[in-house]
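A single protein chain has been omitted from the complex, and every remaining protein chain is retained in its original position.
Here the chain labels run A and B in written order, and each chain numbers its own residues starting at 1.
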């Protein structure tokens, strides 16, 4: 019996490695799930990109669900995501808030002018301080926040039509039922 | 504002689409077989206005225990990623506010999960990690003890053999 222990241990390892190969073909291994899901969104107060005099805060957004999409003009993957948002952004049924992350306002404006603007409003976080409270560690990232200001869902990386269909839309439908 | 590229070439702060990893990444595979690769090309040198040297040392120790989320094989102290720099300054700011190391760690865990801690906290999910080695040691020790007892009992029964062995070899090597 004890002579076969090493073999048994090794078979467990093989199982683990097999799982690892399978898992990593399905998940981006660099993805770090947010601990903020189900928790109140952090307080924020950020200026509008187009009108820095006005600010948008968590309180001003309460009452209806909305989707925050972190993007930046320097972000290559955001360019991949952009056509998807252009096509599907308006069909989601919730306001789409662009979150311009660590970006020069002129660059962001030029970028939106060139590629089109899918957002209902764009807030700018040039220093990136508020993004830390949201646990942002790259772009694009998206947060779905419900009417009570709770973060319900986070997507790391670019949205694809499949992800929107499979994950985002059912959840939005649910949020709408919660807060008519 | 120049964001540059925070760590190894193609791995920026972008969350790249999983299907479209650039070919350049394959080149980095070289680092995988070499034993020592946990490095970005440029390093993070970040002079901050510390109160005194003790605080500087405390800062260095703390940021070394925190993991960078962008270049995930680097710690906050060494990473040149933009976010790492932001988080270093955040840690520095919290330190100036008089927060303890544990409070600062909790601050980051609240936002980025336990993943940021290179020193995983002891909790049911990590029991295997923390107590596994002790378990190996206990099992091994039981085996070793049993072996030594068995063999020493054998030695007592056939004591001639032990004596002969030592005498006959002369140079006991």
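Here is the rule we use: a residue touches a chain if its C-beta (ideal position, glycine included) is under 8 Å from a C-beta of that chain, and two chains touch if they have at least 3 such contacts.
As a working rule, contacts and distances are computed from a predicted model.
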Quiz item: Which one, "Energy-coupling factor transporter transmembrane protein EcfT", "Ribose transport system ATP-binding protein", "Glycosyltransferase" or "Heme lyase CcmF/NrfE family subunit", is the UniProt name for the chain you do not see?
Solution: "Heme lyase CcmF/NrfE family subunit"
Exercise. Write the list of subunit A residues that the hidden chain touches.
Key: 3-4, 6-7, 10-11, 13-14, 16-21, 23-25, 27, 29-30, 32-33
Practice problem: Over the whole complex, note the residues of subunit B touching the chain we left out. | Solution: 2, 9, 11, 21, 23-39, 41-48, 56, 60, 64-65, 67, 72-73, 75, 78, 113-120, 125-126, 128-129, 132-133, 136-137, 140-141, 144, 147-158, 161-163, 165-166, 169, 171-173
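Criterion: only the chains that are shown with their structure count from here on.
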Quiz item: Can you give the whole-Å distance between the Cα centres of subunit A and subunit B?
Solution: 29
Quiz item: Within the complex, which stretch of subunit A touches subunit B?
Solution: 28, 30-36, 74-78, 80, 102-104, 126, 128-129, 132-135, 137-141, 156-158, 160
Exercise. Under the touch definition given earlier, write down the residues of subunit B that touch subunit A in their complex.
Key: 1, 3, 12-18, 20, 69-70, 72, 82-83, 86-87, 90, 109-113, 115
